[in-house]
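Please find one structure pasted underneath; my questions will follow.
Incomplete set of chains, arranged as in the complex.
Chains here go by letter, A, B and C, matching the order in which they are written, and residues are numbered from 1 within each.
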Amino acid sequence: MALVPYVEYEDASPRVRAVYDDIKATRGVDWINNFWKALANRPEDLERVWRNVKEVMGPGVLDPLVKEMIYVAVSATNGCEYCTRSHTAAARKKGMTDAMLLELLAVAGLANETNRLANGLRLDVDAAFR
Amino acid sequence: MALVPYVEYEDASPRVRAVYDDIKATRGVDWINNFWKALANRPEDLERVWRNVKEVMGPGVLDPLVKEMIYVAVSATNGCEYCTRSHTAAARKKGMTDAMLLELLAVAGLANETNRLANGLRLDVDAAFR
Amino acid sequence: MALVPYVEYEDASPRVRAVYDDIKATRGVDWINNFWKALANRPEDLERVWRNVKEVMGPGVLDPLVKEMIYVAVSATNGCEYCTRSHTAAARKKGMTDAMLLELLAVAGLANETNRLANGLRLDVDAAFR
């Protein structure tokens, strides 16, 4: 059970429903996942976070699938199960295969390893990298 | 100053030089950065980590630039200055612009934010994501 | 199942019972939660950690509820389910509402986002902040 109740569509205020409707339309889905139903307890957070997701994950200079994969790599690094599962699902819808998931986690794993070697050894940043 | 001395090419054993030579040839550079010069104090680590970097960052199903960007996103998440600067430099050589760097950090930042909202609210993973 | 057995009150040594009794009296509760029952396998840890919690979370210059909320924000950042749930419960007893929980997580989430933007961009600290 989550720490706050989930706000279901039928119980939602018009302000919350407007965001739910936009999520459905933007993503082409007919249901709302728990993340948004929890945030809906504070409508300004629901609106704010959704607006951020829409802007950041929307069209830009990077490929949408690349963005989802970066999201998965960060979520795996932080150990967030909800985010790892939900963004893996989103990435699969955009074309990510098992082989791509494993390769991106190989990169994320390696980065986590070398991050600790570099931080643990307190390396001086080479002049060429400054 | 790092916690271990840097092993310079001219002072390196043949075993270490062999790795240094491979790094230079593989990357098309004529110098060795501090990360490898520190690891060279324990040649089996130098060989092992270089082999990992070469295998993971080499040809695969993901684009090489995408991999470097995942590396930067993880390094920024972990606060590793050395890794952030060195892999940003590597990504730029492969074509990353300032706009791409800012967009990838926007995604990484957003992921870090929603990771904490999801973990803080202890959300139930939706059945559709399992 | 936890990695060590839980030490129940009836099986506890007098040394452990003394801490359990103090926890109950200090908090006005009639049961001991799993955190203490696990630490009780090494009584010096039980005593030491309890003494720390009592001192740090006791009267000081900050409001007790504010301290619990800082505890929740850090626990959410670290992804510790046990700590997030137990300190959310403690904060609710001291008056935290759902709206306050959501606002504190909004702040924690934002901080996690901007921490990565600042670390990822390797910003120079402005003179005015030094």
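One rule holds in what follows: contacts are C-beta pairs under 8 Å (C-beta built on N, C-alpha and C of every residue); 3 or more make two chains touch, one makes a residue touch a chain.
A quick note: this is a predicted structure, and the numbers were derived from the prediction, not measured.
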item	value
Homomeric complex, total chain copies (3 given)	6
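We take it that only the chains that are shown with their structure count from here on.
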item	value
Interface ranked first by C-beta contact pairs	A-B
Centroid comparison with chain C (C-alpha atoms), farthest chain	B
Approximate Å spacing (C-alpha centroids) for the pair chain B, chain C	34
Chain centre separation in whole Å, for chain B relative to chain A (CA means)	21
Centroid spacing, where centroids are CA-atom means, of chain A and chain C in whole angstrom	27
Chain A: positions in contact with at least two other chains	3-4, 39, 78, 80
Of chain B, residues touching chain C in the complex	72-73, 75-77, 79, 81, 84-85, 105-106, 108-110, 112-117, 119-122
Touching residues on chain A, where the partner in the complex is chain B	1-4, 31, 33-35, 38-39, 49, 52-53, 56-57, 60-62, 66-67, 69-71, 73-75, 77-78, 80-83, 85-89, 97, 99-100, 103-104, 106-108, 110-115, 117-126, 128-130
Touch list for chain A against partner chain C, complex	3-4, 39, 41-42, 45, 48, 78-80
